[in-house]
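Below is a slice of the complex: some chains, not all, each in place.
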Amino acid sequence: MKHFLNTQDWSRAELDALLAQAAEFKRSKFGDQLRGRTIALVFFNPSLRTRTSFEIGAFQLGGHAVVLAPGKDAWPIEFDLGTVMDGEAEEHIAEVARVLSRYVDLIGVRAFPKFVDWSQDREDRVLKGFARYATVPVINMETITHPCQELAHILALQEHFGTTDLRGKKYVLTWTYHPRPLNTAVANSALTIATRMGMDVTLLCPTPEYVLDERYMEWARRNVAESGGSLQVSHDIESAYRGADVVYAKSWGALPYFGNWGPEKPIRDAHKHFIVDEAKMALTNNGVFSHCLPLRRNVKATDAVMDSPNCIAIHEAENRLHVQKAVMAALAHQ
Amino acid sequence: MKHFLNTQDWSRAELDALLAQAAEFKRSKFGDQLRGRTIALVFFNPSLRTRTSFEIGAFQLGGHAVVLAPGKDAWPIEFDLGTVMDGEAEEHIAEVARVLSRYVDLIGVRAFPKFVDWSQDREDRVLKGFARYATVPVINMETITHPCQELAHILALQEHFGTTDLRGKKYVLTWTYHPRPLNTAVANSALTIATRMGMDVTLLCPTPEYVLDERYMEWARRNVAESGGSLQVSHDIESAYRGADVVYAKSWGALPYFGNWGPEKPIRDAHKHFIVDEAKMALTNNGVFSHCLPLRRNVKATDAVMDSPNCIAIHEAENRLHVQKAVMAALAHQ
């Protein structure tokens, strides 16, 4: 039984099939691929966009989504084996996942890092716990990666360029300022999928401390080796933007300061000029701009960039609906 | 593309058609007017009645409602253009409304005033922001007016009187006591729709400070000019009730004290006798009583009034379901 935890677990042919099915759903939105089927959407962290697109996607395919949102704080679930559960946790993931699997046909899980200890968070224990004990397929709705966003992003690029072949495009993933240190999930994902698609990828960030976790850097290097394309890290805005076909922006916290964010703030504050603006976009090859949303206007990108015809962020957000329907349909019929 | 923000934006013929369709749905509750369609119900303030009636209404017409409830506190959305979003807001209404519009066919919005500055709240920025940026129709689920309640109320009166023509009825909108200063939305709406229907309307309130915002007083005067009927403000309980055909009760805060409610409390406390009781109802022309609910028994109206056969509050509440189905169906097929 296949889960959808990371695109890296899926073959390129499988990903291409998902993208093709998503494009088909975009042309014709109804289907019966989930007729009578159900999906539990388990949100350990709140969501509006993800929840709406999954819930509506299930409905349009004849299914039904149950939204379980234990609240902003973590649901007290035990993930370790053998523990004497006399603390906060009222239930073990073994029971949670097994019981849910008796009720539903699919389980989606959103679980952000706790931002205290990256060595813990990078284990992705909530998602992996569900995948281990569930007897139905599990979908990653964003944990420390965001594979649904990856597919939506790539579909938007394919639409923009009018081709499914993105090889040779110059792709810039640029860090941007945000008042708080954010999850690296979308950055990890952008790096993963952009290299997978064979693009020439530049990770642009303020300092070496903003380079992503070695797991994702390694995935990217492996992808480059297999798909062609290239990978480089840059701290120089001008050279990174020059000639770019794609600019994808995201803010994230520097991992060396994980859980001890105080000293990161002055570095972050010193790089507000990483904002995506018209001057930078003018350096590109009439580049397309996108972002996963939500986006703080005039902090991450200027109004002019957001309101430009080259901004495809809204299309990418729409594509979440289409790609997730493709993922649900594929997992329900394996 | 037409929204349903206020009844005042709709022609009398259009409103009559909505009411007729609602009456038809009351006789026969299923339909396929929303087959495969979806509506996002965005609740900036909590709701049980509105949420239930919209969600069930969508289901009975073949559609599906997604309930988005960001919590009791305001969802941090930016509504101004050109702002550097380095404060609380994580997203601009332009993106929120545009993305939702890609997922759903209709958007309902509930957003109460913040009760700090009426000059701000009277701009109805959340609702208008959605209407401005959404590319699908927007429905007011109560902001500073409550047009769905208006239609439910009028349908209940039409049923009670056995006629769709309410001209010539003596209609009293009476303020009642409540421990806290409440939203003027339902009062604004009652005044608007009662005058629209050509009734002889009396706004009964403790002092001139409880008169409603000039916008709605002006709408009421315009309606009287167009529909016949009349409008008067009264602070005298006995003359207001005498001969009334309809008594509609609601509590609200006096606008001059908006955001500085302390000095309003003694005025409010001095008018607990505005409670709707049998003695007052005995002055009426066998008048019908209603209220939008929730209602504090023996504070706003006595048990005897609530449990009287002349109380149609439960019918009016039921009618929310029927009129909202009519509104959704009309907006989805324009």
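Per-chain residue numbering starts at 1, and chain names A and B are given in the order in which the chains are listed.
One rule holds for everything that comes next: a residue touches a chain if its C-beta (ideal position, glycine included) is under 8 Å from a C-beta of that chain, and two chains touch if they have at least 3 such contacts.
All values reported here derive from a predicted model rather than from experimental measurement.
The copy number for the entire complex in this file, given 2 shown chains of one sequence, is 3.
The rule is simple: only the chains that are shown with their structure count from here on.
Separation between the centroids of chain A and chain B, computed from CA atoms only, is 41 Å.
Interface residues of chain A, counted against chain B in their complex, comprise 29-30, 46, 48-49, 51-53, 55-56, 59-60, 179, 293-299, 303, 306, 313-314, 317-318, 321.
Listed in rising order, the residues of chain B touching chain A in the complex are 36, 38, 40, 64, 66, 68, 70, 78, 81-86, 89-92, 94-95, 98-100, 102-104.
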